[in-house]
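Every protein chain but one is kept in place in this view of the complex.
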Amino acid sequence: MNQKKAWLYLLPSLVLLGAFLVYPLIDVFIYSLEEGFNFASQTYFGVGTYNYQYVLHDPYFLQALKNTFILVIITVPVSTGLALVISTGLSSIRPLRQLYQTVYFLPYVTNTLAVGLVFMVLFQKTEYTDGLVNLVLAWFGQGPVDFINGPYWAKMFVLCFYTVWVVMPFKILVLTSALASVNPDYYKAARVDGTSRLRTFTRITLPMIAPMLVYLVITGFIGAFKAYSDAVALFGTDLNAAGMNTIVGYVYDMLYGSSGGYPSYASAAAILLFVIVLTITCINLLVSRRQHWT
Amino acid sequence: MRQHADFERLERSALRRSRRLRAVTYVGLTIWALVVLFPFYWMVLTSLKSYGSYNSEHTPVFFTLSPTLENYWEAFTAVPLGGYLLNTLIFSVITTAIMVVVSTLAAYAFARLEFKGKNLLFALFLSMMMIPSELVVITNFVTITNLDLRNSFPGLILPSITSVFYIYLLKENFEQVPDELYRAAKVDGTSDLKYLWKVMIPICRPTLVTITILKIIECWNSYVWPRLITDNQAYFLVSNGIQEIRENGFGRENIPAMMAAVVVISVPLIVLFLIFRKKIMEGVSRGGMKG
Partner (left out) sequence: MKIRLENLTKRFPNRGKKARGEMTAVENLTFEIPDGTLVGLLGPSGCGKTTTLNMICGLEKPTSGQIFFGEEDVTALPPELRGVGMVFQNYALYPHLTVLQNILFPLENLKGEARPSREEMRRRALETAALVQIEELLDRRPKELSGGQQQRVAIARALVKMPRVLLLDEPLSNLDARLRLQTREEICKIQKKTGITTLFVTHDQEEAMSISDRIVVMKGGVLMQEGAPQQVYDDPASLFVSKFLGTPPINVFTGEVRQGKLLLDDQPVLDTPGVSDRAVWVGVRPEGFLPQADGPVQCALTRVEVLGRDVSIVCTHPASQNGAVRAIIRSEQEVDASAAQVRFALRPDKVFLFDRDSEVRIPVAGTGREAGQ
């Protein structure tokens, strides 16, 4: 009786999760192995690793892979380090702290696509205007650069900048609460012993919040590897043409849109992404395993 | 005596140093605050400039002397912004409502009811948190297409409902309600459903409010799934709408009108955030993730 009731309570979520999470998870592996899948007729003519080979040799995929790796390698350390500096500053002040915290959190609740448009306007150089950022650059005697349609590194810079801007609220929030949870007695003990500010920070604060930093780095890696909408917001939906595609963008382009209709290639690319993320997460976990005192 | 003077000097210099450090801290924090706020300022400012005056500014101007609301009128008339907003509202409200009901039922089963394989099933649930949405979106796209649900609300909503994380959060919260209350209710002959409704939900209201707000934010900003599943403007959500405006826009490159649309899209969430600031920040620091 009770047994049946429990399953009844679980039924809606089981059905939804089964249909839209578990089944697709299995199915995506099947798709990725079906060669020559035709979407219209839902037929295929072989099973093998051809889809993976195709994806791995597709210049668009390689471009997306390169873009994503650059994005990850730049934004994860920059945003984590910056968030650490900002939250340390934030925890050392009392007046105005709430105000700063509220302001810093704003990007979290804004629509990535919408605000990305503002960034595009700020950075873009058109025939009417060089844009605001170029105005600032001109103050320092630097020539105008088109950050949106111009050279690769200019575009990459904007993408990284925007990505950092978007992920900062979460990191600042997590680190600020981590810093606040350090028992003040440790700082008192350090003061009695005459520990310098720098040494207190490196020898006490950092090790104390290390678990949270590890957490942020891991989630940061995962998030950055899945970058997509930030790029769309800045460079439009045709990311391949802009040369700014990401792995996730490649998956969606394969699935849908002008170059779409290839769920097999999309599946293979998605699984490759998953493997990369899993590997990097495992490495991260192994490296951070040393902190066994927690 | 000399020693004493030394200490005073020492203390004064320490005080000076800590004052300087504080000044540097405030300057740094203010700089980041400006970096965060500036895009918001710029979008509001630009949305208030007229099309003509904006395009005649070869050098961007940091203020405007003749603010106009014509861009807002333009945003609602030249493009179906009102429709996008309405779609998003419908999508967010329905998805969130179903999510809350479904998650509450599941969390209640995990927290209070006894059944065979409960722990195993819960472990499976938890492991589902690890599944990246990018992996499953492909099959979901095919499924919804085959069900002929493209360009429809069911197609938009169905795959967006479930969130294992919220079930987990609710279950943890439900478990904090003392067992005695449940037993007392059982002795009084209260049914499970009534107990859930009359006792659990009122007690756990704060968490329910938190997950509701977080889900609404998530829905309001969702982009990938709606983009895949809708190509008819009548079903666009704001994220797709703004992308559509950007690419095919107002018939011409009308930045002030675009910014007006951006302001309209951003304001509801910012208002929501300012009202529920504490709840949102608390909920997010407990494990929310962007995207």
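When the chains are written out, they are named A and B in that same order, and each has its own residue count from 1.
The definition used in the following text is that a contact is a pair of C-beta atoms (placed from the backbone, for glycine too) under 8 Å apart; a residue touches a chain by one contact, two chains touch by 3 or more.
As the structure is a computational prediction, the values presented were derived from the model and not from experiment.
Across the entire complex, the residue among A:204, A:242 or A:280 in touch with the chain not shown is A:204.
Contact with the omitted chain, checked across B:8, B:114 or B:179, is made by B:8. Take chain B: the residues that touch the chain left off the picture are 3-4, 7-8, 10-11, 14. Residues 183, 185-186, 188-189, 191-196, 199, 203-204, 207-208, 210, 291, 293-294 are the ones on chain A that touch the missing chain.
Please note the rule applied: only the chains that are shown with their structure count from here on.
Rounded to whole angstrom, the centroid-to-centroid distance between chain A and chain B, based on C-alpha atoms, equals 16 Å.
Interface residues of chain B facing chain A in the complex, by the touch rule stated above, are 21-22, 25-26, 28-29, 32-33, 35-37, 39-40, 42-43, 46, 55, 57-60, 101-103, 105-106, 108-110, 113-116, 118, 121, 125, 128, 131-132, 134-143, 158-159, 161-162, 164, 167, 192, 217, 220-221, 223-224, 227-228, 238-239, 242-243, 246-247, 253, 255, 258-259, 261-262, 265-266, 269-270, 272-274, 277, 280-281, 284-285, 288-291. Within the complex formed with chain B, the residues of chain A that make contact are 2-3, 5-7, 9-10, 12-14, 16-17, 19-25, 27-28, 31, 39, 82, 85-86, 89-90, 92-93, 96, 100-115, 117-122, 126, 128-132, 135, 165-168, 170, 173-174, 177, 197, 219, 222-223, 226, 228-229, 232-233, 236-237, 248, 251-252, 255-256, 263, 266-267, 270-271, 273-274, 277.
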